[in-house]
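Only one structure is covered here, and it is reproduced in the block below.
With one protein chain held back, the other chains of the complex are shown just where they sit.
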Amino acid sequence: MRLPAVQTAVGLDVALVGIPWDGGTTNRAGARHGPREVRNQSSLMRRVHHVSGTAPFSIANVADVGDLSVNPIDLADGLDRIRKGMDAIVAAGAIPLSVGGDHLTTLPVLRAVAKNRPVGLIHFDAHSDTNDRYFGDNPYTHGTPFRRAIEEGLLDPRRIVQIGIRGSIYDSGEHDWAKEQGIRIIYMEEFVTRGADDVMREAREIAGDLPTYVTFDIDCIDPSMAPGTGTPEAGGFTTREAQQMIRLLTGVEIVGADVVEVSPPFDLAGMTALAGATMMFELLCVIAKQVGIRRNAAGAPDR
Amino acid sequence: MRLPAVQTAVGLDVALVGIPWDGGTTNRAGARHGPREVRNQSSLMRRVHHVSGTAPFSIANVADVGDLSVNPIDLADGLDRIRKGMDAIVAAGAIPLSVGGDHLTTLPVLRAVAKNRPVGLIHFDAHSDTNDRYFGDNPYTHGTPFRRAIEEGLLDPRRIVQIGIRGSIYDSGEHDWAKEQGIRIIYMEEFVTRGADDVMREAREIAGDLPTYVTFDIDCIDPSMAPGTGTPEAGGFTTREAQQMIRLLTGVEIVGADVVEVSPPFDLAGMTALAGATMMFELLCVIAKQVGIRRNAAGAPDR
Amino acid sequence: MRLPAVQTAVGLDVALVGIPWDGGTTNRAGARHGPREVRNQSSLMRRVHHVSGTAPFSIANVADVGDLSVNPIDLADGLDRIRKGMDAIVAAGAIPLSVGGDHLTTLPVLRAVAKNRPVGLIHFDAHSDTNDRYFGDNPYTHGTPFRRAIEEGLLDPRRIVQIGIRGSIYDSGEHDWAKEQGIRIIYMEEFVTRGADDVMREAREIAGDLPTYVTFDIDCIDPSMAPGTGTPEAGGFTTREAQQMIRLLTGVEIVGADVVEVSPPFDLAGMTALAGATMMFELLCVIAKQVGIRRNAAGAPDR
Amino acid sequence: MRLPAVQTAVGLDVALVGIPWDGGTTNRAGARHGPREVRNQSSLMRRVHHVSGTAPFSIANVADVGDLSVNPIDLADGLDRIRKGMDAIVAAGAIPLSVGGDHLTTLPVLRAVAKNRPVGLIHFDAHSDTNDRYFGDNPYTHGTPFRRAIEEGLLDPRRIVQIGIRGSIYDSGEHDWAKEQGIRIIYMEEFVTRGADDVMREAREIAGDLPTYVTFDIDCIDPSMAPGTGTPEAGGFTTREAQQMIRLLTGVEIVGADVVEVSPPFDLAGMTALAGATMMFELLCVIAKQVGIRRNAAGAPDR
Amino acid sequence: MRLPAVQTAVGLDVALVGIPWDGGTTNRAGARHGPREVRNQSSLMRRVHHVSGTAPFSIANVADVGDLSVNPIDLADGLDRIRKGMDAIVAAGAIPLSVGGDHLTTLPVLRAVAKNRPVGLIHFDAHSDTNDRYFGDNPYTHGTPFRRAIEEGLLDPRRIVQIGIRGSIYDSGEHDWAKEQGIRIIYMEEFVTRGADDVMREAREIAGDLPTYVTFDIDCIDPSMAPGTGTPEAGGFTTREAQQMIRLLTGVEIVGADVVEVSPPFDLAGMTALAGATMMFELLCVIAKQVGIRRNAAGAPDR
Partner (left out) sequence: MRLPAVQTAVGLDVALVGIPWDGGTTNRAGARHGPREVRNQSSLMRRVHHVSGTAPFSIANVADVGDLSVNPIDLADGLDRIRKGMDAIVAAGAIPLSVGGDHLTTLPVLRAVAKNRPVGLIHFDAHSDTNDRYFGDNPYTHGTPFRRAIEEGLLDPRRIVQIGIRGSIYDSGEHDWAKEQGIRIIYMEEFVTRGADDVMREAREIAGDLPTYVTFDIDCIDPSMAPGTGTPEAGGFTTREAQQMIRLLTGVEIVGADVVEVSPPFDLAGMTALAGATMMFELLCVIAKQVGIRRNAAGAPDR
């Protein structure tokens, strides 16, 4: 987004950060290259949101702190490095807005963001990502992060809403555990019937006014609009619907957000990276508006 | 779909089968490579339908019987080989669910499936495929199968409904013959106004409770979501709408179904093959549910 | 569209013409190759419109007059050559239907079409293209044509409607000048709420019954359906919506029309060129119908 | 090549012609689209050969007579139409230089060119194309044209040389028939050892000073340089080597030539079509030089 | 290669096997998808080698035993599963010819093949793959397998030759360790000067008449001919040179061989997979010839 590149998050309101890691991907890897291409496409973003009129870079102190250091071949060390990098951003008082990387990267991010208390989750995705084990006994894959996060007390399951879930599943009981925890799953079919306004009203109620994380898996968008992802599922959102939903997040107390699973090797003409950059910009506008409101409430001048 | 590969259809409820032949294609050939790529992408399908909860492989005995033997350079022999292959499947008592191949492949399939009495047809397509002659006097192309099938008594024209027809035509009288036979053409514009629920209610009424074949030409989907096809027409269905329509086939007495015109050489990132595999899975779920109901009605236990 | 290629527009009702020039493009050039690929894809168009039943080539005298002579490396000379080429077409009494080229090509076209009086404008686009200056003091780029056209008295600003505008902007005041002139901007968000019928009713009212030009920037369509363009913006029209809007132009007094910004180097599988050719055909059907009505009113026989 | 498009070959020395037909292709069809893309890429050709200094359009009367009429779904009629089209060109006294199409198109071309006496053949290819039958009893495929041509007395087998043959074969006796007829097969391995100069010296000796046809199957070039073809074989010529060989045809009495098996659906970035257009230009320079020599010998002035 | 698919290697002379695993890849993953695409392209292979006349499927008992079971997210378990799968093949008395997978897969293969005594190695590659540690202290990556194999006593370093090494390196001492062990590195530059015959004469001398493994990293080929790989290096072999070198392996006592690092997500038009399948076929012909010789020596009849 043609932002200044800085070394640390100190003094920032919002820290954009890349997490080039896909160590949790079981089938089609490639999300590790996501941050670079999303940055490339983000050069098409400009300064002001045409609908809300929000000028995020004027309201809030925003910068790109670069990519976190990762480890492509050691899963445990990889998760640890991501958590440490995020700890530094959170400690500096900045809200992290990251671009993955596969969905397992959200787990160490939550370990940093939700260190002191569980947070809520608004989760856009084709998949629930609350499986238990893969390949025998592997607890950490891009299909399991939210189960682990609930077990670790990072998420309050009754404040989780998953939107856009669809696609065939391994087992008809696959979503039972999630529902038993109190997670609200809004399948794509329900979205089609109710529409964005109604669905997001419910999502905001579920999140309430407590700290909430927003995670956006690019595979919630239809493969024709976002082919560059590891686990495409036909029948997804249009980018237009996705933009509309993000704009309707206004009022949620966002403590961090991410866009994940952009996988350039499977992308076409940068289409998915452009969609990812667009969602990053929409999220940034929502977060910046909230920063501005808080600052004004505190009597502080605009940046 | 990670199914067992078997040699014969004996003992199967549903036989998945490939028809790698596009001898009826007048312009952009390539559908002959459809079965291979649809199989490749079908490895992304899992075991249970997330909406209906149908687990087709548990309810019904399903297997992949491989590709039919074809002849790429002799049209008459090609049609004959396909009919013979299908005869064997039908004789074994299995419902064929095939993946083409171009749309002319549906003609020899109907010769096998409708050998004893005409059947109804629910037909998703951008084109009516009821032309008479091409290039002088050629009666058999992928633009003529349903005219031939009606002439041969394989289809009951008053039980045919075509959904999604659109695109410029050669002659304003091109659809007159079809309408005179009693075929109901639902143009894309009518679909946009009425929606899937209403359109499929009418389709089910047209099919009634008699044996019906379902044919799904992938070019009914918009070229942005299914570019890999020989005759793309802008302004098509979304995959989401197509899935919704197939799910609304429940209750139709399906005696066979196919997905045709997936043409990998024109595809992008496997997008069209994925759409084709998804439609195959949706069709399979509908058919398996019907197998299960019939079996239960017969007092037989689930598989 | 398999039309006769002719040397001059004399005797034509509608002249199809290519403008292979993108000298006004500031970032991703390539629209200069648009005419060739749109022609290639137009071979998939047939003779009759399936909805309106219009057979444009029967009603009106239509031909392809080839590409205008341009100059890729001298902006002033480039603009001049385009205007001269268009002057000849207009002088011959034909309605020009051109395919660009970037959006700056519309400026010299308007200099020819609106030589004698300002015209109205129905403008489909993701961008308003009413900026003032780029790179210091450059008045002529593909972001400025309509500001220049208003200043030159070629357009009546109160008879301009822009439909589909969206995407982040450089400055929150970017659209202020346009609105002050009386231009009606219908943002994408408003379209989503109101729908095509309602929006086009307003557009026809704005155009009134005076001469009006129609310009269609392919980037108004979503990048997943039209990736081959210089400035893609997520969240656009579907091709189906765009077709619907063009059909609703019936009754507008069209004195010329164009499709611009098709950029083959960024295209995928000819998808954008096919969308462009489809819009050309839809525009042609609307214009031909109007030619037929005028001719009948004049007591002249059909062609 | 930016040549005038004319309707007949009357008065031409060399007639460029397209044969958009691949009815003999058994596996990956697509060569039917070859002529269009080769024409597109030929716009990068200029007027003078940089090595020989030949300016073919100055020496000889050259024009593009368009595409022959074909029939994509009836093999016998397809072959017949091609022969008739070629008969007209030959009757007009022009040397045909055609672009296919698959290699079976060379058979009806030879029926026209060698109507009165057998001709010699210089044949660049990865495959010998002298098989007998495919799929049971099909005598006409793109793997059999030269066997048929010999049987029909169109080729003098002792004046045939095949250069670049390679790749695994179905049967170790596959080339025996060819060798028994007296055909000289120069495998790729022999070419690597001897080099272009030496190989082409032998080829010219085999052709002698009698009428000879030159056929260039684009798959003789390595798949990395010409991926857009139906039957790629690793380990082929570089385009540089191919150009060198064609230039060394000088002195051969060429009565016709073609470039076949360019298949755009499998091409990358127009690379194969560009290679095809380049070979067409090289062949044209050789043929034009020969036309000029003959004309000078006849005391006629240059064109 | 249209071979029978069998469940076990018992009774086979040569077992073709896929290893879909790239857990050792530090940058651009994707080789896990190699086996599937190489199999797809291998359908273009036929039965007889056109140079040597070898008909491998007649001489030797060859079959495809499918893919080994792997674990994409646990490196240690992944290595273990590969070794176990290979143990079974070796125990059955078959020579394994595998397709990877990244180059780290060769390590567990060697643990099976060289269980009882160190073997020699003929190694075609752009990289020496004898680094020590990556990302701190990770001993197992696709840049380290041969260092580990030497340390584990699986390879006799004085019987190792590496051919085609090139590309910039991290440290000028990077190859020192390898040379100290006695490994012979033939840089690309030396190959260019000496040619294939001379280089392979030396390679055969280094291997001697003791058991030797052959490993072929597809990135030894130039990126223009094999772009689908994780670590492309400009300036590589042509496929023609690579074929020539493999044919010159005749006489080496091959106990196993592989083709690795084919990465379909980065491939173009299946070009790299085709190159991989071609090298597999060439290796198979060499191995089958050796099987035939041994069998004849033992007085056994041909298969």
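Going by the order they are written in, the chains are A, B, C, D and E; count residues from 1 in each one.
Heads up, the rule we're going with is that a contact is a pair of C-beta atoms (placed from the backbone, for glycine too) under 8 Å apart; a residue touches a chain by one contact, two chains touch by 3 or more.
All of these numbers come straight from a predicted model, not from anything done at the bench.
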item	value
Contact with the hidden chain (one of E:Ala5, E:Ala91, E:Ile169 or E:Ile293)	E:Ile169
Touching residues on chain D - with respect to the absent chain	44-51, 53, 55, 222, 224-225, 238-240, 243-244, 268-269, 271, 274-275, 278, 281
Touch list for chain E against the chain that is not drawn	165-172, 174-175, 187-189, 192, 222-224, 227-228, 231-232, 234-236, 266-268
Sites on chain C contacted by the missing partner chain, in the whole complex	22-30, 32-33, 71-75, 77, 134-136, 138, 140-141, 265-266
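Keep in mind that, in the parts below, only the chains that are shown with their structure count from here on.
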item	value
Remotest chain, chain E as reference, centres from CA atoms	C
Equivalent interface to A-C, taken from B-D, B-C or A-E so that over half of the residue contact pairs match	B-C
Geometric centre distance via CA averages, chain B-chain A, whole Å	39
Averaged-CA centre spacing for the pair chain D and chain A, given as whole angstrom	57
